[in-house]
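Here it is, the structure in full.
Left out: one protein chain. Kept in place: all the others.
The block that comes next holds subunit A.
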Amino acid sequence: MSLSVKESTLGEILNKYPFAAAYLEQQNLKVEGRENMSLNEYLSSLSEDEIEERALDRTALIEGLESYIAQMLAFLGEEEQKVSSLSILSGADKSGEPEGFDDFTIRTGEIIAIVGPTGSGKSRLLGDIEWVAQRDTPTNRQILINGKVPDSKWRFSTSDKLVAQLSQNMNFVMDLTVEEFLHLHAESRMVENRDEVVRKIISCANDLAGEKFELTTPITSLSGGQSRALMISDTAILSRSPIILIDEIENAGIDRKKALSFLLSQEKIVLMATHDPMLALLGDKRIVIKNGGIHKIIETSSEERAMLEEIEKVDRKVQNLRASLRRGEILTRESF
């Protein structure tokens, strides 16, 4: 049974829908001492001067609360829709030529690399996926989820986005400690067992980063590797988005292989825009983008997979040289 916002007191509303407190708080309305009033009575008790001074709109505030409660109930009541596959049905490139494939299905637990020069159409591909294109975007592609034409909620919902993004350029900007920040994020996702979730994120992040950090560290003073690790762990655990797009991960301060397998263990689909052979060859397949379209899809060959080990060996050598330089040492042939 849902309560009528117009007929119930604020106390009754908050009792039944504790999340409504966030709405009232964000609208600068103080409930304390007014629990026995309805929102309408509260707003009517304010003088015209006060209403004007605080730029309040009575009707909009009441309708806003009704719509906020309805949307939140829908969000909480809804079974998290399991996304187990994503299909791309081909469209055309910038010149109108058909793309070099017919349809392509990606399943959870798969890593797909995206390669191609900047400006070739990577962000359009991502845009098509986020917008669950139905032959209504410039590429004329169609996106299916679990083999079907998806619910249109994916387009407009604030809380359910299909794609979460992690990129090299991203930094934390909020003035909060790691703990405060994770609680805030968990709260905005309406997560119930917050302490536990926060603990889990921290322990995974510390596992991925070379150097451990504390709960009390301000997020803005984390090192590059620590930030990356926290972002990955937080996104894997707290974000509802089933698809993660990674735009390069630096090869420093973080165990990239572990990070990827962690994301996959959370049943995500991982798309990775990268030209780093160590990452690209970790993918099951790679999408080659050219002139705004998908030019072809290449399956990682066994030869490439075998090469991966050698590439990693070379990389470890270079990393060691780097570390020696940092320590102020002289490089020798033997140390190479």
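Going forward, contacts are C-beta pairs under 8 Å (C-beta built on N, C-alpha and C of every residue); 3 or more make two chains touch, one makes a residue touch a chain; residues count from 1.
In the analysis below, contacts and distances are computed from a predicted model.
Q: Unshown chain, UniProt name, "Ni2+-binding GTPase involved in maturation of urease and hydrogenase", "NADH-quinone oxidoreductase subunit B", "Pyruvate dehydrogenase E1 component subunit alpha" or "Methionine biosynthesis protein MetW"?
A: "Ni2+-binding GTPase involved in maturation of urease and hydrogenase"
Q: If I consider the whole complex, including the chain that's not displayed, which of A:Ser84, A:Ser152 or A:Ser188 touches that chain?
A: Checking each option in A:Ser84, A:Ser152 or A:Ser188, the one touching the absent chain turns out to be A:Ser188.
Q: Please identify which residue in A:Val31, A:Ile111, A:Leu126 or A:Leu162 touches the non-displayed chain.
A: The one listed residue touching the chain not shown is A:Leu126.
Q: Pick from A:Glu52, A:Glu214, A:Glu267 or A:Glu329: which residue touches the chain that isn't shown?
A: Checking the options A:Glu52, A:Glu214, A:Glu267 or A:Glu329, the one contacting the hidden chain is A:Glu52.
Q: Of A:Asn40, A:Ser85, A:Thr108 or A:Ser159, which sits in contact with the chain we cannot see?
A: A:Ser159
Q: Contact with the hidden chain only, please: which subunit A residues?
A: On the subunit A side, contact with the omitted chain comes from 22-23, 26-28, 52-53, 55, 57, 60, 63-64, 67-68, 71, 123, 126-127, 130-131, 136-138, 155-156, 158-159, 164-167, 169-174, 181, 184-185, 188-189, 227, 231, 234-235, 238-239.
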